[in-house]
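Note that one protein chain is taken out, while the other chains of the complex remain in position.
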Amino acid sequence: MMQTVLVLTAVIFSLAAAGAIIRIARGPSLLDRVLAADVLLAILGGALCVDMAVNRHLNNLMLVVAISIIGFLGSVTVARFVADRREVPGES
Amino acid sequence: MSRRRISLRQELPLLVWLVIVWGALWQDFSPGNLLFGALLAVAVARLFYLPPVELSGRFNVLYAVPFALVFLAKVVVASAQVLYLAVVRGPRVKNAVVAVTLRSHQDLLVTATGHVISLIPGSLVVEVDRSTSTLYLHALNISSAADVDNLKKEVRAIEAGLIRIMGTKEELDAVRLEASA
Partner (left out) sequence: MSPDATGMDYWVDLVSAVFMVVGAVMSLGAAIGLLRFPDLLSRMHAATKPQVLGLFLLLAAIGLQMRTWWVWPVLVVAWIFQLLTVPVSAHMVGRAGYRTKHLHRELLTSDELEAVVQKAAAKTAREDDSGDGSKK
């Protein structure tokens, strides 16, 4: 059963990661790309979780904890950077 | 550099939280490890001084547990709703930016309310006006004025719940008065 789950989640995560990457590539503005990159990070964390649960080890647990603690810093930094600029019409 | 002395009682929740995190990260809750964690927590709290969070001094567990359960249920509903909207509505979704004035003027309560409503169905804090404690929310799937009213009511209800858990006496009295009226 666990092997089926592993395959199934791998497919789902790959599709999700592809979606996030498409948004990173296409995203009309910087903020869209940051948001999509955040989602991509969350997908990575989820994939690590599934790996740990299926193979019953805890090697990546600290990585997941670290992602959940400091993963938001990147988007906050970019958001501040974008918000600080004076508005230029038509461009982000 | 003048700093106000913070009482140990005011700092205690932070220290307890730090010790719990320490124990959890080591995956070891033996007394020795916890003691060392407590020493580190005190040292960290002294060295990396932050302005203390103003706590009201009351915390009601009887209200907190049901609130947490309801919150968890709402998180599930929120995810399902966003999933449904993403798949079915997609680009045709209607939104609104709504202003909600809160009763409380405590930073902690305003922050907690903002966090909770960011995580439950269809709302996200866009801007905060601290002087009037008004939250400006971006809400998903709002197509009529009735929806806006519902959202406002829900946010006020969540704030009332949080005040019951950890608000000050005055705010609690105001909420009770409102509920009985």
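Order of writing sets the labels: A and B. Residues in every chain begin at 1.
Note that in this section a residue touches a chain if its C-beta (ideal position, glycine included) is under 8 Å from a C-beta of that chain, and two chains touch if they have at least 3 such contacts.
Predicted model only: the values in this text are computed from it and were never measured.
Enquirer: Under the definition given at the start, what are the shown partners of the omitted chain?
Expert: Answer for the hidden chain's contacts among shown chains: A, B.
Enquirer: From the listed residues B:L14, B:A99 or B:A174, report the one that touches the chain absent from this view.
Expert: Of the listed residues, the one touching the omitted chain is B:A99.
Enquirer: Given that one chain is not shown, which residue among B:L47, B:V61 or B:A145 touches it?
Expert: Reading the full complex, the residue touching the unseen chain is B:A145.
Enquirer: Could you please point out the chain B residues that touch the chain left off the display?
Expert: Spelled out for chain B, the touching residues are 20-21, 23-25, 27-29, 75-76, 78-79, 82-83, 85-87, 90-99, 114-115, 118-119, 122, 124-127, 129, 136, 138, 140, 142-145, 147-148.
Enquirer: Against the chain that's been left off, what residues of chain A make contact? List them.
Expert: Chain A touches the chain not shown through residues 1-2, 5, 8-9, 12-13, 15-20, 22-23, 29, 31-32, 34-36, 38-39, 42-43, 45-46, 49-50, 52-54, 56, 58, 61, 64-65, 68-69, 71-72, 75-76, 78-80, 82-83, 85, 87, 92.
We take it that only the chains that are shown with their structure count from here on.
Enquirer: Between chain A and chain B, what's the gap in Å when you average each chain's C-alpha atoms?
Expert: The computed centroid separation for chain A versus chain B comes out at 24 Å.
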